[in-house]
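Selected chains only, in their assembly positions.
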Amino acid sequence: MMLVVFALVLWAAGWALNVRLASGPAADTGTAQLAVPALFGLTLIVMWELIVRGLEVPGVILPPPSAIGFAFAGQWDVIWADFVQTFVKGALSGYVIGALAAFAVAILADRFDFLKRGLLPVGNFMAALPIVGTAPILVMWFGFDWQSKAAVVVVMVFFPILVNTVAGLADTAAMQRDLMRTYGASYTQTLLKLRIPAALPFIFNGLKISTTLALIGAIVAEFFGSPTLGMGFRISTSVGQLALDMVWAEIVAAALAGSAFYGIIAVIEKRVTFWHPSHRG
Amino acid sequence: QDDVALQLKWVTQAQFAGYYVAEDQGFYDEENLNVTILPGGPDIAPPQVLAGGGADVMVDWMPSALSAREKGLPIVNIAQPFKTSGLMLTCWKDTGITGPEDFAGRTIGVWFFGNEYPFLSWMSQEGIPTDASDDGITVLKQGFNVDPLLQRQADCISTMTYNEFGQVLDAGVTEDELVTFKYEDQGVATLEDGLYVLEQNLEDPAFVDKMTRFVRASMKGWKWAEENPEEAAMIVLDNDETGAQTEAHQVRMMGEIAKLTAGSNGALDEADYRRTVDTLLAGGSDPVISAEPEGAWTSDITDAALN
Amino acid sequence: MNVVSARSLDLTFRTGDGPVHALKDIELDIAPGEFVSFIGPSGCGKTTFLRCVAGLEAPTGGTLTVNGMTPDEARRARAYGYVFQAAGLYPWRTIGGNIRLPLEIMGFPEAEKKRRVAETLALVDLDGFEKKFPWQLSGGMQQRASIARALAFDADLLLMDEPFGALDEIVRDRLNEELLALWARTGKTMLFVTHSIPEAVYLSTKIVVMSPRPGRISDVIDSPLPKERPLDIRDSAEFIAIAHRVREGLRAGMEAA
Amino acid sequence: MTDAPLSAPQAGVGRSGRVALRLRAVSGTVIPVLAVIAALVGLWYLACIPMNAQQSVLLAERGGAEVSPATASERRDVGGIALSLRNPDPALALAFGQDRPVLPAPHQVAAELWGSTVGLRVTSKRSLVFHGWITLSATLAGFAVGTGLGILLAVGIVHSRVMDMSVMPWAIVSQTIPIIAIAPMIIVVLYSIGVQGLVPKAVISAYLSFFPVVVGMVKGLRSPDAMQLDLLRTYGASGAQTFWRLRLPASLPYLFASLKIGVAASLIGAIVGELPTGAVRGLGARLLAGSYYGQTVQIWSALFAAAILAALLVAIISGVERVLLRRMGLMR
């Protein structure tokens, strides 16, 4: 009980410190912008540790963060191999294929208005097919290895990227298109010099949303059949073996990988669409 | 009435007929018990539910239970309604597989989630690596159904006599297209569906009494089910909420299950226990359990229940 | 030959709620080298007329020729430069890149592109800003860049649709002066849409006053002002007289409608 | 009326004009949508032939027909397309009516959908309406909780800089956690405090739906520009007055956009929540049970039922949005 009380005190202290940081004079510096969420996360983790120990929650229900940390460090090689299987082979390849396919279809849909008007509503409907239902089907079609995981990822990321790209390609001002007409520009010239650059902020929006979807999709697919390798495989098998510390270590790895993936795309976005009002320094 | 929550290992099906029958036929009521049957599923680990206090008693396979015990979750077998093992490997005959010695280089589907221990023990006894090396087996984490075999993504898959094997046949495959390896026949059988509780609960006489009544009523249910397989199957069907189970399938399953429960009155046979433990200990470099378990089972409850 | 020649030009838009008669019976001839301003209340069809000349809108009646061709042919022959109300520079291109855009599309050789970009930047007094991005410039500088973009490929005809509408009066004054100087130097033909009476009078050799519903020409005023126009010509009696006539024309058009 | 607002958008649009516009919009999408659907269904039928070829040829072989290659183990290495080309007759004849097809034909799925919705009493355990309702109730409960939580969090984030700086990054990280991995744990933890049935599913459903709502609401509550905020300052308005009279109404369009994403996410959450406990009730259980018994037709019909349910939910929200925003004058 002491530990629980201590956890609550710690929470209050962490929050108070954050309040001071966030409203203090240094609030706008990069350090504060990192420190505040980091401190918040740290308090949460320490509270988790204290409460789990204080209430004597069984380790097979919820392990304390320290145990998760040990599992993460101790089984680093296993986690790394799982990461390569699920993220690099499954998620990343599916992400690339899905994105390229979405771009191609988006350009077609942009070219042929009929296709656009027909495809988008149907696409929205297809996007609503729950992934947990399509995953077993795709595993059945594409086999147990990473190919089926990539297929699930393709299906998951295709529609968000398609919808965003189509919206982006349509987002040019009438004036900008007229300008190209006054130059007697061809369709391709307009596409390359106006529409694609103008669509980039939208495209990146789709790409960003899809980063987390890709990883989640690959992991979900592994629940429905996999080789004896992969983050999803490890999570489900470890639950069965009551190795909850390993389960959480994989979840942490997934969250780290997902956040890093998101971060990388966000950085590229900032580089490529530096001109967009939301990115101008 | 005393409340009892029973966590099953898998979804509602004839594999658990005894409990549904006991509930349906009022055997639990007779023992003044109010039993809640919690169906399992692909991602529910019964020991976890037990540890969390979500259930009083669970159905599990002994390998998984012993492994959990070694991991520090003190669970104890209080009754063993299943005498024989229904687990087997089913292979296409045209792959040329005739015995375990042909497994090297093959792709074999295995259930995980605590169901992989019997297979891994068997293979390590055979000395066949399961690491996808050239002279080893490529293991697939088999999903929920027999598709990997039908689609020929695997040369062999795990099946239960009472369930998946029937599904393979239902899919139009004839028995002579297949080769099967029952664990029972290979001498590596491990004990399947038994009833387990948390060790510390057994210190409470009221709990012991409750479990005694529960086991008694459950075994009555099982024996009833063995004698009336068709009715038992219908009772199971009534309790299936998905509406996905079919009568034919459940009746057949009940028939096969009856063969597995036939030799048991509910008491654990120490010889079976020894065999299971020896199989699991014999796992070579990576045994399922590393030390002889202590106090992993008790006959107190069955002794009290069955007299 | 007239640069622009309209004969009973008519344009009706079909819209969801019935037709909009945007231009009616437009008769107009514009000779080479003229500076023609179009003025009139909102919705009277100034933009529509300019777009017809540019071949961006198809008239529904009458004839319109640009350099003796149809507007569409003229557009494909890159006969004119068009400056829109807002600068409308592409934010992902530098100022230089924006001016290079039409040259890229028209396939000028690399060296020529370089030369022209430098030249037009100098012409609008923006040298040194080539590598800057549009949002790093003030509104007035952006508008100058957009004029440079229209000048880069050196068409003889310049169509400008309220290019200074969004700028403040002082900046506008200066750009007006510069535009006049540019016009004097290059001898291009200018079609210039504006809402501002002083601006129209200050710049033009000819002022076309329009009135709405349907869009018609209600007056065409040939300016007697000399080609040399210091800014304070706007306080002269002649200037005020023309401005007065324009205002009267506008008022009459409004009341008739 | 001296200054008739003729220049205002839509000033002259009467009822008939609106109806005409609407009609044009309908015919402008309905035909392309139908065309695309027809094309997809055609492709689907076509795809059934190679996908189901192994089974078709096997069935033909069992029926005594001459097939090539002659044995199943040889056929295993032949692709579906090649197999269909080598055995065109059985591949075509038997592709669309199998019991356990790899890819069921559209009419099989449609028939199953029809049969298990309209063809059964809604109280039947085989009725998709019954299972849909189970899933729907968890979805709605989770959606309500998730939306409420999301809005509260957004209000906090907009009004407190600390919350903005500390909570927002973690809200993003929370979305990178594979829900299917923690769903069973949530269920077990809730079991241990004696909660089962609808609540665990609703919790997962809420977890998935709160995020879009937070993001949308934060954007929406911050959408009033400096001028609109300054206006209220000139009136000396209080924080609460600013919230109720400006921030909240201004955020509604954003809220509805997120609600549409959120409700679809809620549905997925409810289905995910139904998977771990396996065959209990609901569309997720149907999916799983279908999968367990290799009943592809049943999987596909449950899948479509879920998508249709999602489409209906989104349509309902759009409807509410249209009525409300139109009444508020935010939609023209």
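For reference, chains read A, B, C and D in written order, and residue numbers begin at 1 within each chain.
Just so we're on the same page, a contact is a pair of C-beta atoms (placed from the backbone, for glycine too) under 8 Å apart; a residue touches a chain by one contact, two chains touch by 3 or more.
Note that the coordinates shown come from a computational prediction; the quantities given were computed from them, not determined experimentally.
> Write the stoichiometry of the complete assembly in this structure file, using the chain labels as they appear.
Taking all copies into account, the full complex has the composition A x1, B x1, C x2, D x1.
Note that in this section only the chains that are shown with their structure count from here on.
> Which chain has its C-alpha centroid at the greatest distance from the C-alpha centroid of chain C?
Relative to chain C, the chain with the farthest C-alpha centre is B.
> A-C or B-D: which has the larger count of contacting C-beta pairs?
B-D
> From the C-alpha centre of chain A to that of chain B, how far is it in Å?
Result: the chain centres lie 38 Å from each other.
> Which residues belonging to chain A are in contact with no fewer than two other chains?
Only 61, 136, 140, 223-224, 236, 239, 244 qualify.
> Can you check the complex and tell me which residues of chain A touch chain D?
Against chain D, the touching part of chain A is residues 15, 18-19, 21-23, 27, 32-33, 36-37, 39-41, 44, 61-62, 114-119, 121-122, 124-126, 128-134, 136-137, 140-141, 212, 215-216, 219-220, 223-224, 231-232, 235-236, 239, 244, 247, 250-251, 254-255, 257-259, 262.
> Within the complex, which stretch of chain A touches chain B?
Result: residues 58-61, 136, 139-140, 143-144, 222-228, 233, 236-237, 239-244 of chain A touch chain B.
> List the residues on chain A that touch chain C in their complex, please.
173, 175-176, 178-185, 189, 193-194, 197-198, 200, 273, 275-277, 280
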